[in-house]
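Structure record follows, encoded as structure tokens.
With one protein chain held back, the other chains of the complex are shown just where they sit.
Chains here go by letter, A and B, matching the order in which they are written, and residues are numbered from 1 within each.
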Amino acid sequence: MTLTGRHLISINDLSNEEIELVIEIADQMHSALERKEQLHYCDGKELYTIFYEASTRTRSSFETAMHRLGGTVVSHAEAQTTSSVAKGENIADTVRVLEKYADIMVMRHPLDGSTRLAADHSQIPIISGGDGSHEHPTQTLLDLYTIKEEKGNIKGMNVALCGDLRHGRTVHSLAVALARFGAEITCIAPEGFELPDHIRNALKDYKCKLTEYKSLEDVDSEGSLAIHHSKGKERHQEGFMNFLLERLDVLYFTRLQRERFSSREATETDQESYRINKQLLAMSREDAVIMHPLPRINELAYEVDQDKRAAYFRQAGYGVPVRMALIALILGVVQAKPVRGVRTVPGKLPEEIPGVTCSNEHCVTNIEGYATPKFYRDPHDPQALKCYYCDWVNKRIDQ
Amino acid sequence: MTLTGRHLISINDLSNEEIELVIEIADQMHSALERKEQLHYCDGKELYTIFYEASTRTRSSFETAMHRLGGTVVSHAEAQTTSSVAKGENIADTVRVLEKYADIMVMRHPLDGSTRLAADHSQIPIISGGDGSHEHPTQTLLDLYTIKEEKGNIKGMNVALCGDLRHGRTVHSLAVALARFGAEITCIAPEGFELPDHIRNALKDYKCKLTEYKSLEDVDSEGSLAIHHSKGKERHQEGFMNFLLERLDVLYFTRLQRERFSSREATETDQESYRINKQLLAMSREDAVIMHPLPRINELAYEVDQDKRAAYFRQAGYGVPVRMALIALILGVVQAKPVRGVRTVPGKLPEEIPGVTCSNEHCVTNIEGYATPKFYRDPHDPQALKCYYCDWVNKRIDQ
Partner (left out) sequence: MTLTGRHLISINDLSNEEIELVIEIADQMHSALERKEQLHYCDGKELYTIFYEASTRTRSSFETAMHRLGGTVVSHAEAQTTSSVAKGENIADTVRVLEKYADIMVMRHPLDGSTRLAADHSQIPIISGGDGSHEHPTQTLLDLYTIKEEKGNIKGMNVALCGDLRHGRTVHSLAVALARFGAEITCIAPEGFELPDHIRNALKDYKCKLTEYKSLEDVDSEGSLAIHHSKGKERHQEGFMNFLLERLDVLYFTRLQRERFSSREATETDQESYRINKQLLAMSREDAVIMHPLPRINELAYEVDQDKRAAYFRQAGYGVPVRMALIALILGVVQAKPVRGVRTVPGKLPEEIPGVTCSNEHCVTNIEGYATPKFYRDPHDPQALKCYYCDWVNKRIDQ
């Protein structure tokens, strides 16, 4: 089995071996870019980018990637206002037209599951550029590639995730992907912003060691009490934070969206608790990697930018070789030997269950009238009936 | 005479022979696309697309067409908000600048006659991507190409037009073009949505047999009374509809724009009267072609999509080879022997008539102060004084 002709909607559409293949080809693309080599893999090929939500990085780096491969791009940057959608056209109809205009398509859409629905109706491969708060698989791939570039490999990493871990589609996919490669994960997120249960469960499935804290201070005090209390005052001040940072390979920060602090007063001080600065950096490993999907608000102090461990701008740049690799693999224009052990997520066989609809109100199946809700059963979670489109966990009503 | 260097503003700018030439070249382009051949007809050529109104299909397929030919595109998708127009610039000035930036231009603009006015001031060829509710010539060409592809030729077709036949620029141009190739036309449109008189007259000029109904039920009842009444109850139920459908080569549907139903209550049932579903399909010929310019609202039941006669998505796709053919012919980069019998619409010689302005309030000549109203005399309609820009029929005041 190869990636040729396939859609990429979820990081779970790829086996571990396929992820490693993407990373390997991205490496080759990266070298070609550094040699300023002119590539012709996609001469005569057309990419269609259709974005129903604002984007700088994702759209731009896909378009650059296609150009660097020798291909051309038709760009539709504000599809919500400038397309037939304004005239009431649905996703399926839109896709059945656009597939005639290109060889491959990248779509971002605000509804959960929308890009999967699009893929259902498309005869050309669709790569998701993000569907609502559900998934953003190419961000996950470039995050993995960043770890590979900065650390040498992606296996068995000790990773801290910090900030809004509830709403970030990026961080969900990354956590699970890292767990698939044997990571140990530490989460630091304020109340109400913790990892959702289904991600916690998925991590458990992969036997991932997971520790969770409410803030950086919480790390410190808990660590102090639990482990270092007897070691005297100096050690106490550094606390467990020091101990933790000495072990972390990767510190991954995400935006704390202030407008979501509805339950309590958000103050500058609060936000300091989910922020990296010179002091934290001083305690971190020499070979640690500081990552962020950008844009940042103030989770990353400017003083961190100059440190060689600050990888976030390099991370954004890696989007180009990673997306080049994906386009080339999916269009079948690079030679890659078929990888073994290929499978999609176990058990994701879509099933219609009469009368059952998805309980996620942002799921595309609740908006686009013609879309048939479909579900799959997760062997690791027999009580769950998961939506085929948005992966939302619905109650099982048939047991 | 060749198409090289000419504007395409109206389907009437092309003779029958020229239309057949476009279709012939589109066929060659279509084959090249299917062979995934890389074309170089337009290497080094630049297309400028400037759209003052939203578009998915038209802009995208022009841009794809240019890329497929080896050319490049500068794209201006929301010219109403992002261009100098916001600073008060008129069409003529805009065009006299943009002609410096490209070899050929595609323009969509909300005013009737606007693209003709643009062409008046441009030294590079302009193709209209639609001017208000006036014309959309490349849609007509791709509609004709669809009939050619699906039926083998475009001559002597028996065609039904169904839906809003008053406001649709698409359907007007198509009706006249089909009449020029000997079509028989049946119209099914609710009161207030019938073909306008000037189109009816144009069809008469081409000796087109035209029949008009108010709804699908109307077809049936009238048919029943007139022809089949005596044949008993079963036959009666099927009625004339059956008789009609057995003869139709093409069923062309358009959106019924609900917001325009001001004169009476619009109900779901009403709309059912201008809709194709499985039942109607079952009565239709095996080689009938179901067409729609898209986007649809609910004129086409989803169940129709699976039928091989449903040509509307293929139709959208044919926009690419047709627009490739047009660009290539107009830029003079394909070999095509000059066609005989070439002429524009008979009598369309623009004339200034002091003191006379066009009575169409959406005509560009009433908005752009520097534009001189011009008129032409139609030999088939001596009472008419037609606007050179929007083809609106003004009263003759000089007779």
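Quick note on the criterion: a contact is a pair of C-beta atoms (placed from the backbone, for glycine too) under 8 Å apart; a residue touches a chain by one contact, two chains touch by 3 or more.
Keep in mind the model is a prediction, meaning the values are calculated, not measured.
Only one of the listed residues, B:74, B:210 or B:283, touches the absent chain: B:74.
When the missing chain is restored to the complex, the residue among A:16, A:55 or A:359 that touches it is A:55. One chain of the complex is left out; on chain A, the residues touching it are 36, 38, 51, 54-57, 60-61, 63-64, 67-68, 73, 75, 77-78, 255, 294-297, 302, 313, 316-317, 319-320.
In the full complex, chain B touches the omitted chain through residues 43-44, 46, 48, 72, 74-79, 81-89, 93-94, 96-98, 100-102, 370.
We adopt the following convention: only the chains that are shown with their structure count from here on.
Inter-chain centre distance (chain A to chain B, centres taken as mean C-alpha positions): 45 Å.
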